[in-house]
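Reviewing the structure listed below.
Of the protein chains in this complex, one is absent; all others appear in place.
For clarity, chains are labelled A, B and C in written order, and residue numbers in each chain start from 1.
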Amino acid sequence: MKVEKISRSPLEELKRHVGVIQEAFKQAVIPDRVTIEYPRERRKYPENLRGFIVLDKSRCISCFRCAQICPANAIQMSYFENFYPGIDYTKCIFCHFCVESCPTGALASSTLHDMAFKSLEDMKVKPNQMMRLPAAIREDVQSVEYDVTKKGWRLIRKMELEDIKVVRILPKLKPRRAFCLEPESCLGCRQCMEVCPHEAIVMERCEITLEGQIVGKGCVLKITEKCVGCGLCVRQCPMKILSLKEVE
Amino acid sequence: MISTLFEIFKSNMVQIPLIQPIIDYLMQIPLINFIVALILWRPFFAVVIIPGLTVLLLYLLYIVWFERKLTARVQWRVGPLEVARPIRGAIQALADGLRYFFQEAIVHKEAHRPYFVQLPILAFIPILLPIAFIPAGNVVGIKSPYAVQLVVAFLALIPITIIAIGWASNNRFAFIGSVREALIYVSYEIPFIIAVSSMIYLYGSGDPYVAVEKQSIVPGAIMNPIAFLVFIIAMLMATSRLPFEIPEADQEIAFGPFVEYSGMLFGLVMVLAYEKLYVMALLFVILFLGGWSGFYCELLGDLNAPLWLFIKTIIVISILAIVRSMYARYRIDQAVRYSFSWLIALSIVALVIGIAVGWIV
Amino acid sequence: MKEFHLDIPVEPPKELESLFLPIPREYVEDTYRKDEFLVLVGPQHPGSGHMRLIVRVKGDIIQEVIPDPGYVHRCVEKIAENRLYIQNIPLVERPSIMDSANFNLGYVRAIEAAMDIEVPERAKFIRTILAELCRIGTHLYDAAILAVFIGHTTGFMYPFGIRELICESLVRMTGARFTSSFIVPGGVRRDVDEKTLRWVYDATFAIEKRLKSFERIFIKNPTVIARLRDVGVLSKEEAIKFGVVGPFLRASGVEYDTRVVEPYEAYEELTWDIVTADEGDGYARFMVRVNEVSQSLSIIRQCITSMPDGSYISEQIGEVRGNFFDKFADIVLPAGEYTTLTEAARGTLLFTIVSDGESNVPYRMRIVSPGWLYLRGFMEALKGERLADLQAIYGSFGYFPPEADR
Partner (left out) sequence: MQEWQFLVPDKKHKKKFFGNLKAEVIDAKLCCHCAACAAICPVDGIVSGDQPIDFPNWVKECVDCGACIKVCPRWEYKPLKGIGNYIEAISAKSKRFKGQDGAMVTEITATALEMGLIEKAIFVSRDEEWRTKIVTIRSPVQLYDRKVTGTKYSYADVLPALKDAVIESKAVAFVGTPCMISAVRKMQKSFKKFERVKLAIGLFCTENFYHHQLSEFLAKKGVDLRLATKTDIKKGKFIVRFVDGGRVSFPVKEFEEIIPSGCKVCQDFAAVESDVSVGSVGSESGFSTVIVRSEIAKKVIDQIREKGTAEIKEPDIQAVQKLCEYKVKIHPYPSKEKEKTQ
């Protein structure tokens, strides 16, 4: 397709001037205004908007997946009965890789996208603050909706407000547990024990203590029922002999 | 001495029947009566109250807000709103002015310090002087049969201060801006003067009273529409409004001559163009739109004429404000070419029409 | 016209020594000896973006322009070498915020080429819609910047107003207004439902309607035409010689589009035209992009009407939600070099990933962004024009320093 050449005749030029003046005066009289007066009006947001991240502590298995996938390095796991993620909103880029990574659906996105914090310190949201949406003081009284049809686009203002939604889509995953595939290759380094947040790996027969007291020889590990399948030991094992398996 | 002055003031006071009882009451109090007489002394009233300095300030507050509001409307926006929300942000200009007032005015090291500071203030002289000569009915500062010519002559002085400002700034962009200002100055001034002189030929005199009187039936805009058009375009060029915002062109040369200004001084140079627009619009109304003639209200008395003049001026400027949202900026060579070809040709046609119509009438 | 030389020795200003210019001192002295003048435009100048242009002018005519880019260089390529393959997706979107889906697509396609993943049809169509939405968004953004460069504020506001619909379409489809990071190896992150697609379909018509207003007030504006016509002309030969890409190459009459030459995603199954122009001036460059917007709208409509059913992600990857970490965090590409060509909004975009086959981060990543490719042509187009035209040509090229600097 070739772009048409623009004609240079004075008549065309005059026509274009008239077009400009017409359009400007039309807009001055009946404007197609699209501005939303933000703090006083709130837009209706689609449900899948990626906003503030809400944590359900009862579901969290402290698997650290969210912290490890975060491209901006914004998630810090802090100890609070167990390890739970806290998001540093100074760094967060709202890619929601963490929400997609959560194997149990503990993290959920909400449509809250505008947050104001009093200080930089406050932006490092703690796990217990992530349990529910932050309390907000809002000035908005009406909501605005984009009405798009084939004929055009206009804003519809309504004197009602919608609550911010928390959208939790549970992943279709069965519960998993760690298993040792090749016990014969175990180094006996007990890294898996150290890293396990649930103390699910126990030493059945340990005869070496860390204090340097020689008691005996070797150690045997056992993965108990406490295992929730976070997979931390799988990633920690230097010989890669552990793996996650689905259990009934 | 004071009593002679008082007598002079008293003999030439503005008569407003609406507030006459209050004035009569005030005239009985000593000292106050002197002040009231001074204020209502016709020359003083014309220069300081209306259409002079006081309404000029009001006009500035209004036009800055209105222009922004209108532009925003055309551009699908809302415009300034948060300063005084109940009146739709109408005192936004005042807030801006306050901000400029309290901001530090920096004079950089390589600028010519005395000129850099003085020139924005000096530029007000050629703007305020024409106001003394522009009459509104019988409220007039200095009565002169050559008022139109004088106003045009004073207006021609303003670009010189702007060029000097660019020189004093000692900055690359300010220098380029000054050169552009000089170029556009020569290119609009000739058609502008020819258009004005065509109207002078039409009315047979440079006296505003004659001009207004001759427009009592048909306004000048209809008698000489070509001059009307030339005057409007020259007005846009003279006040560097889009599409001829060439000397200031903030995306190209970063506000040109005013690039180094900040604080109060920047506030002063910013309103320079608006004030120039006001004076030119006053002249425009007198020459083309019948001046102060309009519906006469008995109660207002002498105030009728200045009010009509002011209202007409405001309407003209408000309509012109929309141009800002319509056009892009021409290049300097294009602007000069247009004015030296089309505009001069049009103005000469206007001159011929002016002579012809003036001869008939 | 005869030139008169004044034999007054002119010393270059002292400031030119302290500005870290990427030009030798002799050049400055030579300029001033020849009765010429150096104007430094940028990087804080309102009409230059984050780049310094060292403009050598004689009177008002530009003799030569030396670009000094790199003010927003963020080492994206180097940072990428320290991140997991999947963590690079938000990163590669950043150089060109408006054009995020195209950059994302180019990067993800390189990974798919390495891992030999077959992308399902539905995902391909969704990706195409995203890419085209971002293309429209970028063209509108560039038009807005062009408008503000030539002093037309209404022309700035209208495209940004229209772009709101693009952002709204993106937020409905992906959950983010831009930089959606929605395209992942194997497909997309979520399925897009019928209602949303319907909305986007309607939105394309709404955009078209609004564009008519924009056309009257800006595109067909006599002042705009006066400013852009016959300005910064690149002939066909010059455009090829200086390696101009994308719509700017097409504006000089070369019919080259990566979407046609090396089709990817769903472009083979759709019908659309390559927009070209003959003039090669600023207005042609602008008009090509304006016409591309309507072509893109038509592509989006075709995609939505012929959207196939099926999975949104490849079976090799499987369900993403909940599995995201397990599927993508430990990606190790086989050793080798993987290159993709993508037609981003501003032109040909090249992504190269070099993998050593062992580590889970790229050994080397190379982005050749269109902005960098046409910078040379941009500088050549400026020669011989007036200083006032610098901004008009800048705008007509839609040069975006963060994209070029990466």
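Definition applied: a residue touches a chain if its C-beta (ideal position, glycine included) is under 8 Å from a C-beta of that chain, and two chains touch if they have at least 3 such contacts.
Here the structure is a predicted model, which means the values were calculated and not measured.
The shown chains contacted by the absent chain are A, C, with contact judged over the whole complex.
Interface note: of C:Glu11, C:Asp116 or C:Glu358, the residue touching the hidden chain in the full complex is C:Glu358. Touch with the chain omitted from the figure is made, among A:Glu160, A:Glu184 or A:Glu248, by A:Glu184.
For subunit A, the list of residues touching the undisplayed chain reads 180, 182-191, 194, 205, 208, 210, 212, 214, 217-218, 220, 222-223, 238-241. Residues 335, 357-358 of subunit C touch the missing chain (whole complex, contact as defined above).
As a working rule, only the chains that are shown with their structure count from here on.
C-beta contact counts were set side by side for A-C and A-B; A-C has more.
Rounded to whole angstrom, the centroid-to-centroid distance between subunit B and subunit C, based on C-alpha atoms, equals 46 Å.
One simple way to say how far apart two chains are is to compare their mean CA positions; for subunit A and subunit C this gives 29 Å.
Chain centres here are Cα means. That of subunit A falls 59 Å from that of subunit B. Shared contact sites, meaning residues of subunit B that touch two or more other chains, fall at 74-77, 325-327.
Each of residues 154, 161, 217, 221 in subunit C touches at least two other chains. By the touch rule above, subunit B contacts subunit A in their complex via residues 70, 73-78, 81, 322, 325-327. Against subunit C, the residues of subunit A that register as touching in their complex are 1-3, 5-6, 13, 16-17, 19-20, 22-24, 27, 32, 34, 45-46, 48-50, 65, 68-72, 93-97, 100-105, 109, 146, 148-153, 169-173, 231. Across the interface of their complex, subunit A is touched by residues 83-84, 86-91, 154, 161, 164-165, 168, 171-172, 174-176, 179, 181, 189-190, 196, 199, 202-203, 205-207, 209-210, 213, 216-217, 220-222, 225, 229, 251, 273-279, 283-284, 287-288, 291, 295, 319-326, 328-329 of subunit C.
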